[in-house]
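Apart from one protein chain that is not included, each protein chain of the complex appears where it belongs.
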Amino acid sequence: MKTPENTGDHSANTPPATGLAGWIDQRLPVISAFRAEYVDFRLPRNLNWLWNFGAILTVVLVLMLATGIFLAMNYTATDAGAFLSVEAIDRQLSGGWLLRAMHMTGANLFLAALYIHLFRGLYYGSYKAPREILWLTGLILLVMVMATAFAGYMLPWGQMSYWGADVITKAVGAVPVIGGALEHIMTGSDHLGDVFLHRFFVLHFLMAFLVVAVVGLHVTAVHISGSNNPLGIEPKTKKDTLTFHPYYTTKDLVGLIIFALIFTALMFFWPNLLAEPANYAPADPMHTPADIEPEWYFLPFYGLLQSVPSKFGGLLAAAGSIVVLFFLPWLDRSPIRSARFRPLCRVGLLGLVVAFVLLAVAGKHHAEGVWMIVARLAGLYYFGYFLVLLPLAARMEKTRPLPSSIAAAEGDA
Amino acid sequence: MMKTTRLLALAAAAFLSAPLTTLAAVPEPLVPPHQKWDFDGPFGQFDQKALQRGFMVYDRICSTCHGMKALTYNDLSGIGMSEQAILDLAHSKMIAGPPDVSGQPTSRPGRPDDHFRSPFPSDEAAAAMMGGVAPPDQSRLAVIQPHGADWLYAFLTGYKMPPPADAPVVPGKFYNDWVDGHLIGMPPPLMNGMIQYPDGTPATVEQQARDVTSFLVWAADPHRTARHRTGLWVVLYLIGLLVLAIAWKKKTWKRVKSQ
Partner (left out) sequence: MTDHSDTTESTEPGRRDFLGMVTTAGVAAGACACAVPFVQSLAPQDSASAHLPVDVDISKLAPGQQMTAVWQGKPVFILRRTPEDLKQLQDAALVADLRDPDSSVLQQPSYAKNWHRSFVPEYGVYVGVCTHLGCVPVYEATTGGDNKGRYNCPCHGSKFDLAGRVRKGVPAPYNLPVPPHVLVSPTQLRLGESPKGESFDFSSIVQI
């Protein structure tokens, strides 16, 4: 705050740190690197509230790691002990119920924030050159986070954990040729028990830290290419940008506190809104609970899985819905990034959100009758949007004119 | 074109099937009447007196058939039981100990950090003794059971003796309004004046049902009171912080916006 010179190219005008900080910085320039990337770093001046979710995801990730480590200290990964060890965390461990509540709420809201973050990328065309790698690392993170969430959901070893594991391992078994072997590697023995739980516990723990590593790549990529913005045009002059601190630190802070309020409300007052009550019954291989369904964040994919009559076909559809996103930078050839200037895409994206929600609702129901039709139509639309509409729109769409610069659009030219 | 036709067909199908679904729901869903509970809602808190009475009902009646494995006697400090009372209670329960030197099973008086003693040595034994169905564990019953507290109360007060004239009669089964098929193997557990509350509250079936329901809800969610209290403080803190942060953000951004 004492440095008035935010005007220069970042890091160039920052006075060298003195004293101990300077001594360290000369030998290992962590302080100046931090200043360059998180204080003086310049971002487009027109980032809206949807750009808060990067910071929100970072904070929730840290919270997940911290609570996860402390929960792991009290968890037992055995068929006989897992359920009771989680009960003991919830009941007897001092402060344990709060740690577990944070971890559970955090998992749900992490996925929610991730979907919003992803949608923002879709809407404003953040996957286009030069941000393809940024987009790809983001998608890798999505897959890793989903795998981590799934593995984590196994750990309490309640009814939903057990039967979720059962359904997914059987689905993996539907892969032609290698399916049987894959299923066997996943379960680790002839039944879902100690070996399975132990593997998934280690996997869950390990994946969390791999996620941190890939987040490092993701953040590096955004600091190389710079942030996209709601207009989707690159900043040209310094007028188009603002420094990270104090402008976006203060804005992120407001977003974070609002997010924390939602987090708190769910965690303290409506803890069972997101949790599945059946998972409070211990795993029982002899009785399948009445309505098994995955956590809400997997429902759209579950809807796709159910909509295809063949087991392997369903698996392909669910996996394909994510794989297709990896090709997005090359499917959408339009030079215009932001959907603000692409009327057709804008409507198409709205439809995509509706299709995604419909798939989730269909995933909540048994795949029959109306819901089967809804799931198929929504699934068709989902793939149609990426594989047909976007490539066609690049050629046919009548786009709106782009402003000459960010500052001009903000009325500040 | 294809899509439009399908969409139209879908709309038509949905329209047509709407009355069908209402017709299909002929066996009316068992939605118990809503009761007023102290612990309901985001600010609800448990009434410790009711919990203590409820534990008495659980201890004297429910626990003869139902386990509550996840709880330890120490956890009862959460319903306001004193350390000495917990020690005495635990001591009065004989818990299976390790086999003795000749391999014979032993038992020992319970300790405060023992888990609640289960009435049966295993679920299989319970099922064998209770007509094929093991009485469910009650640690989280109030969460797992749809409609939780309301259903528990309705169920406990829903036995009809004798059953209504048109109800099927099966020996060994009892009529209850609030179970699927209206028949259940569990006999009516509560009777007027079956126990005496030390605080003088008349132990009617309704009173016992209310108290034990409170206790079961507490057992399923023992930190609810603390959770609601902590949550309130955290929300107040966050709102205060939000006001500060918004002011700081506005002040900072004014320099950009006002130009």
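Some notes on this structure:
By written order: A and B. Residues from 1 in each chain.
Going forward, a residue touches a chain if its C-beta (ideal position, glycine included) is under 8 Å from a C-beta of that chain, and two chains touch if they have at least 3 such contacts.
Everything quoted here is computed from the prediction, not taken from an experiment.
Among the displayed chains, contact with the absent chain in the complete complex occurs for A, B. Interface note: of A:60, A:93 or A:111, the residue touching the hidden chain in the full complex is A:93. When the full complex is taken into account, the listed residue touching the unshown chain is A:238, out of A:238, A:311, A:346 or A:365. Shown as candidates are B:31, B:96, B:170 or B:256; the residue that touches the absent chain is B:256. Contact with the chain not shown here comes from a single listed residue; of B:170, B:191 or B:247, that residue is B:247.
Interface residues of chain B facing the missing partner chain: 74, 111-114, 237-238, 240-241, 244-245, 247-248, 251-252, 255-256, 259.
Residues 1, 4-7, 45, 66-67, 70, 73-74, 92-96, 98-99, 102, 238-239, 241-242, 246, 253, 407, 412 of chain A touch the missing chain (whole complex, contact as defined above).
Throughout what follows, only the chains that are shown with their structure count from here on.
Taking each chain's centre as the mean of its C-alpha atoms, chain A lies 34 Å from chain B.
Those residues of chain B that touch chain A in the complex are listed here as 3, 6-7, 10, 13-14, 17, 42, 69-72, 74-75, 137, 139-140, 143-144, 146, 220, 222-223, 227-228, 230-232, 234-235, 238-239, 241-242, 245-246, 248-249, 252-253, 256, 259. The part of chain A that touches chain B in the complex is made up of residues 45, 84, 87-88, 90-92, 97-98, 101, 242, 246-247, 250-251, 253-254, 257-258, 260-261, 264-265, 267-272, 277-278, 280-282, 369-370, 373-374, 377, 380, 412.
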